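One protein chain omitted, others in place.
Right after this comes chain A.
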Amino acid sequence: MLRKRVVLVLYILFLLVPIYWLVNMSFKSNTEILGSLTLWPSSFTLDNYRVIFTDPSWYQAYLNSLYYVSLNTLISLSVALPAAYAFSRYRFLGDKHLFFWLLTNRMAPPAVFLLPFFQLYSSIGLFDTHIAVALAHCLFNVPLAVWILEGFMSGVPKEIDETAYIDGYSFPKFFVKIFIPLIGSGIGVTAFFCFMFSWVELLLARTLTSVDAKPIVAVMTRTVSASGIDWGVLAAAGVLTILPGMLVIWFVRNHVAKGFALGRV
């Protein structure tokens, strides 16, 4: 029992120490960072955060990221919900092939799609818009959403559907009024995963934007300038990108393990 505790505590320390170092550094001035190694900021400063919150190119990028991530979550969920229902309840022509084909998109390296995406979205005039990034991220988020939701929906007994139809519910009414509330936690978890994978992705988001929709993760590369890297601001921006994830995980904390198992346990 004690040995188990030790292993767990060591692992959690291993996870937290690098993050502690990032947070620590975000409260230091650059002179202190480069001057000496201190485990605690000796002259505590919020200047690094002030830079981010007063410079529009910083906080605008932060809002851009939040905007396309929310848009992506919304699109993924609204198309995946009916599809997942179809996969969990019906057999239809080509269903297995379609499901497998959806999953293969999860296996496509984003690097493969860089250039075609760039040309596709440029040619339809969507380059450097939030919707372009949101649509591009659907490539891997929609299959994932269908997969997770299908797992959760298969856990709901079919008798509920049948009873509702006998009671005279139409499909849309049944779906919205009865079925969606039943898989509420599944939808929450799916939204969380869409949010997460869209939030952490850099390669596509960076390629499809230049100014107006530039995400925070791309702006962060800007801290490298002629005078060297602005470590303090870089660390502060890093801390700020961790926060949204920690906020959303709080809401799904009881279901997150089931979600990681794609609703299949």
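In this text, a contact is a pair of C-beta atoms (placed from the backbone, for glycine too) under 8 Å apart; a residue touches a chain by one contact, two chains touch by 3 or more; residues count from 1.
By definition in this document, contacts and distances are computed from a predicted model.
Entry comment: the absent subunit's protein name, as recorded by UniProt, is "Carbohydrate ABC transporter membrane protein 1, CUT1 family", drawn from "Carbohydrate ABC transporter membrane protein 1, CUT1 family", "NADH-quinone oxidoreductase subunit D", "ATP-binding cassette domain-containing protein" or "histidine kinase".
Only one of A:Ile52, A:Met196 or A:Ala213 touches the absent chain when the whole complex is considered: A:Met196. If you put the hidden chain back, the residue from A:Pro41, A:Gly188 or A:Gly245 that touches it is A:Gly245. On the side of chain A, touch with the chain left out of the figure occurs at residues 4-5, 7-8, 11-12, 14-19, 21-22, 25, 33-34, 37, 39, 75, 78-80, 82-83, 85-87, 89-93, 95, 98, 102, 104-117, 119-120, 135-136, 138-139, 142-143, 146, 196, 199-203, 216-217, 220-221, 231, 234-235, 238, 241-242, 245-246, 248-250, 253-254, 256-258, 260-262, 264-265.
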